[in-house]
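Yeah, one chain of the complex is gone here, protein chain that is, but the others are all in their spots.
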Amino acid sequence: MTRYLARRLALAAGALWAAYTVTFLILFALPGDPVSIMYGGESSDITPEQLAALRAEYGLDQSLPVQYVTQLGHALRGDLGTSVVNGQPVTHLIAEALPPTAQIAGLALVLAILAGGTLAVVATATRSRRLSGFLLSLPPLGVAVPSFWFGLMLVQWFSFEIPIFPALGNQGFSSAVLPAITLALPTSALIAQMLSRSLLHTLREPYVDTALAKGASRTRVHFRHALRNAALPALTVTGLVVGGLLSGAVVTETVFSRAGIGRLTATSVAAQDIPVVQGVVLVAAAVYVLVNLLIDVVYPLLDPRIVTGARRRTAPSAPKVPLVPVPAGGTR
Amino acid sequence: MSSLDALTAGERGPQPPTEAFVPTALDPNTRADQFAATSADRFADAVLEHEDGLTHRGPWRTRLEDLVRRPGLILALVWSLVIVVAAFAPSLLASGDPLAGVPADKLQPPSSAHWFGTDQLGRDLYTRVVHGTHLTLQAALTAVLVGLVVGALVGLVAGFVGGVVDDVAMRVVDVLLSIPALLLSLALITVLGFGTINVAIAVGLANVASVSRIMRSEVLRVRTSVFVEASHAGGSRWWTTLGRHVLPNAIGPVVVLAALELGAAVLAVSSLSFLGYGEPPPAPEWGALVAGGRDYLRTSWWLTTLPGLTIVATVLAAGRISRALDGDPGSNR
Partner (left out) sequence: MTARLLTITDLAVSYRTRRGDVHAVRDVSLHVDEGETVAVVGESGSGKSTTAAAVVRLLAPAARIEHGSIDLVGHDVAGASPRELQAVRGLLVGLVPQDPTVSLNPVKRVGDQVAEVLRIHGLADRRIAAIEAVEALRRAGLPEPEVRARQYPHELSGGMRQRVLIAIALVAKPRLLVADEPTSALDVTVQRQILDHLDTLTSETGTGVLLITHDLGVAADRADRIVVMSQGRVVETGTPDEVLGSPREAYTKALLAAAPSLRGARRAPTPVAADVPAALEVRGLVKDFPLPRSAGGGTLRAVDDVSFRVPRGRTLAIVGESGSGKSTTARLALRLAEPTAGQVLVGGDDVSHTRGSALRALRRQMQVVYQNPYSSLDPRWSVGRIVGEPLRAFRVGDRRSQQARVAELLDLVALPASVVHRRPAELSGGQRQRVAIARALSVRPDLVVLDEPVSALDVSVQAQILDLLADLQNELGVTYLFISHDLAVVRQVAHEVVVLQHGRVVESGDVEDVFARPQHEYTAELLAAIPGPRTPEPAASGLAQGGER
C-alpha cells in the first residue's frame, strides 16, 4: 500500500510541475512581450526605457529557459510573484481570497450532492415512468442554464422581489446562500447525470437479478447493491467537479460582487495582470491534483477489484483447484 | 464547466484494452467459448427469423411515429433553424438597426411594438438579440472547429499509433484537464487580448483535451475490435484498415460530441462576453446584453431575462439534437 501511495504522490507532484509548465508556456512563452501586455502596450504612457527596466526587474530580459528555471525556483519557495495592479505578493492575494470562495464552494458542493444525488436515486428507484422521465429531463436543463443569468435571476427574485437574501457582498452566512445556489446548479446537474447514468447501467447488471432471485426487495437491491457499485465511477468525477466550482466562482462572484478567488481572477484578466492569473491557475491545478490524489487513495478501499499490490490475486496460471471428490459417473 | 465534462468524466473508469488479444490464462474472466456472451445476439436472430410472428408496422410510419413521440426534438430542430437564419440573414427576422436607438423609447417593457422591449438607450432588444446571434454563433462555431479538429487529430493519432506517442499525448492531455476549461480560456484571453475571435480560440483550445480523450477512447475501442484485426489478417495494409474501418466506426461519437460541444461553446462564449472580454459595446453579443441589463435589474427584467432565455433555448436545442444523434439506430455502437 505504501508503495502505491508513494507512486501516486510522485505522479501528483509530476502533474503539478507539468501544470506549472503549461501555465508558463501560455502566459510567458506565448505572448511576444508579457511586459507590454501587463503594462498596457502602446496605449500606455510608459516609455521604452521604463519598459526595459521593468523587464529586467521581472527577469524577462533573460532567455526563456532561464526565466522558466528562475520562476520555478521562486514558486517552489512559495513566491509566485507580485501583482502588477497593486504590487502585492500573489500568494498573499490568493490566501486572502481563498476563504470566502471556499465558503460558497463548500456549501455549493453539499447542495449539489444532495440535490443531484437525490434526483438520480429517486429517478431510478421510482416505478412511475412519468416521474422518472420528468426528473431525468432536468439535468440537461440545469447544464443549459448560464450561471451568470441564473445568478441574476436569483438576485431578482430573492433579493429584490422577495428580499430574503442580500444581493451582494460578503457579510455573513446569508450572503453566501444565493452564490452557493448559483454555483450548485451546473454541478448538481453534472452529478445527477453521472449518477443516474451509472445507476441505470448498474441496475441492468446480472448480479442485480441474482439479488432479486434471493428474494430481496427493490429497495434493498437499490441501496445495498446498486448504489454502492454505481457511486464508484461517479467518484472519479470529483476532481472535475471541484475544478468546475472554482471556475464557476469567477462568474458567480462577479455577479454577486463578492470578494474571492473568482473576482480576483476576473479583475486580473481584465487588467491583464499575468502573475495573478498564473497564480490562480496554479492553485486550481493544485486543488484538482490534490482531490484526485485523495480519490486515488480512497477508491481502492471501496472497490476491492483495484489491486494496490498489498493483496495479490491468485496467480493467473494456477491450475484448476482440486475439487471435493464426487461420485464417479454422473448418469442417473 | 460544460456538459462536455459529463461525457469525458467517465474516462477515468475502466479503460478500453490497449491490446486486442489477451491470452486466456491472463484473463480471469475468460470463458471456454462465447456461447453465453452471444446469447442476446442469437435471440435477436431468432426474432428476425420469425418476423411473420410479429405485428408489423411500415418503415415510414414507424419513423413518423418516432418523431411525433419526440416533440422535444422537433422543437429543437425548429429552434436551430431559427438560430441559423438569425445568424446568417438577420434582416429576415428583424429589420431594424441593432445599434440605433430612440432615446424617448428607453426601458419599455415588451409590447407589440417591441417584442423584447427596449434598453436604456431606446434600442429594440429583439433586434439586438437577433443580430447578436451572428457574433455568438460565429464564435461558438469557430471554437468547436478548433477544438474538434485539433482534438480529434490528437486523439486519432494517440489511439491508433499507441505506445510512446499515446503515453506522451495523454500525459499532456491529463495536465490540460487538470486546469478547469474556463480558467484555461481566461489565461489565454489574458495574453491574446479581448474580442470575439480571441474568445473563440480560447474556448476552442480549452476543449482540445476533452475531445482528444473521447476520440482516443473511440479509436481504441474500434482498433481492438475483431473485425479490424480480421481486416489486417486478411491482408489489408494498415492505412486501408485505418481509413476504411477505424475512422468510419469511430467518427459517429465525434459527431454527437460536435453537437454537444456547440451548446457548451455557446455557454462559454456568452460567459466570457458577460465578463466583458468579448467584442466591446455596442456589439450585441448575448452575454454582453445580459451584462448590460444588469444595472437595470430591479426595474427592467426583460433586459436580462430574455437574452438569457435565448441562450438557454439554444444550448438546450444543441443538447437535444446531440442526444438524438447518439440514440440514432443508424449509428453503430
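List of remarks:
Chains here go by letter, A and B, matching the order in which they are written, and residues are numbered from 1 within each.
Keep this in mind: contacts are C-beta pairs under 8 Å (C-beta built on N, C-alpha and C of every residue); 3 or more make two chains touch, one makes a residue touch a chain.
Everything numeric here is computed off the predicted structure, so don't read it as measured data.
Just so you know, the chain we are not showing touches A, B across the whole complex. When the full complex is taken into account, the listed residue touching the unshown chain is A:Leu212, out of A:Leu11, A:Leu98 or A:Leu212. The chain that is not drawn here is touched, among residues B:Asn249, B:Ser270, B:Thr304 or B:Ser322, by B:Asn249. In the full complex, chain B contacts the hidden chain through residues 21, 23-26, 28-39, 41-43, 45-51, 53-57, 62, 225-237, 240, 245, 248-249, 332. Chain A residues in contact with the hidden partner, per the touch definition given at the top, are 205-207, 209-218, 220, 225, 228-229, 232, 302-305, 307, 309, 312-317, 319-324, 326-327, 330-332.
In this section, only the chains that are shown with their structure count from here on.
Listing the residues of chain A that touch chain B in their complex gives 15, 18-19, 22-23, 26-27, 30-31, 34, 37, 140-141, 143-149, 152-153, 155-156, 160, 186-187, 189-190, 193-194, 233, 236-237, 239-240, 243-244, 246-248, 250-251, 254-255, 265-266, 268-270, 272-274, 277-278, 280-281, 284-285, 288-289, 292, 313, 316-317. Listed in rising order, the residues of chain B touching chain A in the complex are 1-3, 5-6, 9-10, 12-13, 25-28, 171-172, 174-184, 186-192, 263, 267, 270-271, 274-277, 287, 290-291, 294, 297-298, 301, 304-305, 308, 311-312, 315-316, 319-320, 323.
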